[in-house]
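With one protein chain withheld, the remaining protein chains of the complex are depicted in position.
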Amino acid sequence: MEQKGVAVVAGVGPGNGAALARRFAGGGYTVALLSRSAQTRGSLEQELRGARGYDCDVGSPESVARTFAAIRSQLGPIEVLLYNAGSGVFGDVESITPEQFESSWRVNTYGALLCSQQVIGPMKAAGAGSIVFIGATASRRGGPRSAAFAPAKAAQRSLAESMARSLWRAGIHVCLIVVDGVVDLERTRAAMRDKPDSFFIKPAAVADTAWMLCRQDASAWSFEVEARPFGETW
Amino acid sequence: MEQKGVAVVAGVGPGNGAALARRFAGGGYTVALLSRSAQTRGSLEQELRGARGYDCDVGSPESVARTFAAIRSQLGPIEVLLYNAGSGVFGDVESITPEQFESSWRVNTYGALLCSQQVIGPMKAAGAGSIVFIGATASRRGGPRSAAFAPAKAAQRSLAESMARSLWRAGIHVCLIVVDGVVDLERTRAAMRDKPDSFFIKPAAVADTAWMLCRQDASAWSFEVEARPFGETW
Amino acid sequence: MEQKGVAVVAGVGPGNGAALARRFAGGGYTVALLSRSAQTRGSLEQELRGARGYDCDVGSPESVARTFAAIRSQLGPIEVLLYNAGSGVFGDVESITPEQFESSWRVNTYGALLCSQQVIGPMKAAGAGSIVFIGATASRRGGPRSAAFAPAKAAQRSLAESMARSLWRAGIHVCLIVVDGVVDLERTRAAMRDKPDSFFIKPAAVADTAWMLCRQDASAWSFEVEARPFGETW
Partner (left out) sequence: MEQKGVAVVAGVGPGNGAALARRFAGGGYTVALLSRSAQTRGSLEQELRGARGYDCDVGSPESVARTFAAIRSQLGPIEVLLYNAGSGVFGDVESITPEQFESSWRVNTYGALLCSQQVIGPMKAAGAGSIVFIGATASRRGGPRSAAFAPAKAAQRSLAESMARSLWRAGIHVCLIVVDGVVDLERTRAAMRDKPDSFFIKPAAVADTAWMLCRQDASAWSFEVEARPFGETW
């Protein structure tokens, strides 16, 4: 297998984050695993050859700058940024607090800008690169109970679109995966014991879609792609 | 003319804000004029019978809470909230700073939440009320040069949609006007001297649409309505 | 009241069609009432001063040409076209027949083109006019059981958008009302006896929105406007 460059997974957790890390490590990338604390990364660093974990608060400009500088110097130039950091406070407009609203924006939107700004320059210089945002149903619709989450995800989608419109022509493939359903996790399984297997989105399948997006021919790039279980009502 | 209740215009400037204030004052409302400083409100307070100006930083929870408490005690219960506060830093993802990105969100999105949370409770208790957000082209699309503005407006739209989905049934008409074009202002005229009259959106026409939205029969409410000049290419 | 010109309601039935006719007759227009047979128009012709009924099959080029020629010669130049003809065969892709699919397209889409082509020329010459399409939820989404209806309504919306983009600059306001809910009719009431009043869209309210669209200032036209009951889940 061809040895590839560095892929950063921002927001490594037990679901899509870990699956993305596995998929890109399996595909030959050296993977940087970003999460708030080492605990969330679990044993991924040991499991994946060449992978390296970094504690990073994606909502902090200083933390992001420090982390990406370390990645560049320790692992090399970044070819792929997979932005999976997310936060899901649910509640309607009356029950959410301004603090929850802001914190949702900080993780889903602001962090997406901060991490992107770290990689755009070098990718432009190289004339190539991929930036994949992991979105959600809420990226497209503001539901009654997603008064904090949906605005943050809609802003992330809008940022992704703005970036795609200015960066594609520089060879940087900015795109968005709309995860439209419930991801298969220990936590979600426990909360929805009555649901069949077919109800859940397999993180490995989301990661396969991200992988495919990063391999598309530049003459036919996709911007926005859903990942939705076949049994979902939509 | 029937005397109506209180309408709040958050974000009074020389364009849509002033026009909204005039339209609702002309329609019998007592209008509260919110802006950062008295200067922006100009002579509107004198011009409009019963209108009253308030210095308010819509991005500050304390300032918003203080202002709305004053309005309630000085003018009475709020029937209409017209959220017109906006900020238009333009630039692509590489040229904007995180500070500009945040400040755009704070005025367009966070302030929309803060002001809304001040009026929802009393409106619910009354079983009636209108909350109108003034959006922009960027509410729907992230253009290459609106990397700061579009995410903030998209988040505002998503918040409005979430609110509509939870508050309509309580009798509160939450809606959004997508201002899709260049508003007719001294500033915009000066910057685009070659454009004909027909190129510009008249603020009074935007205000008419807001007025109409606030008078719609509840059996046929609109959520999202464009205000676009007939000569615009879209 | 100022005497206005001619408004054509294509597709007069007991719901939105009759309400549109009443609203525009009440506003001073001479109204041409188009329906397949005189029976559907009921007593509207007698009820509305100056109104005149026409038998018209909107899906037939000859019938449409004959009808509009008669309107022009008998009532005068047409200022407003309200296209309300619609047909609602429901069923999923397996249960509908190609004939139902075609007939839905013929009434909702093809007829919209035929009637529009009759009025565009004179409206352009006059530099003014309004063409309002009455759409539905299905204009935006293909539901599992609207395999015949949704494609026809989506095509109508796309045609309206294409027309707006080429005709607005000639002074013709092409727009679309998305009726998103169940219209209040004897038939729908009988079928849904358990629903409260607030569940239904009042045809008069839809007609008010059409009226408002035809009076908008050209500097701030709307293209697409919902008519949705406040209690609707969306």
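So that you can tell them apart, the chains are marked A, B and C in the order they are listed, and the count of residues begins at 1 in each.
Everything below uses one rule, namely that a contact is a pair of C-beta atoms (placed from the backbone, for glycine too) under 8 Å apart; a residue touches a chain by one contact, two chains touch by 3 or more.
Remember, it's a predicted structure, so these values are computed and weren't measured experimentally.
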Touched by the hidden chain, restricted to displayed chains: A, C
Residue among C:Val6, C:Ala85, C:Met163 or C:Ala227 that touches the chain left out of view: C:Met163
Of C:Tyr54, C:Phe101 or C:Phe200, the residue in touch with the unshown chain: C:Phe101
Residue of A:Gln39, A:Ser73 or A:Ser198 in touch with the missing chain, whole complex considered: A:Ser198
Hidden partner chain, residues of chain A it touches: 165, 168-169, 171, 173, 179, 184, 198, 200-202, 204-206, 208-209, 212, 216-234
Residues from chain C at the interface with the omitted partner, ascending: 61, 92-94, 98, 101-102, 105, 109-110, 113-114, 116-117, 120-121, 138, 141-147, 150-167
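The rule we apply is simple: only the chains that are shown with their structure count from here on.
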Whole-Å gap between the CA centroids of chain B and chain C: 32
Junction residues of chain C - those touching two or more other chains: none
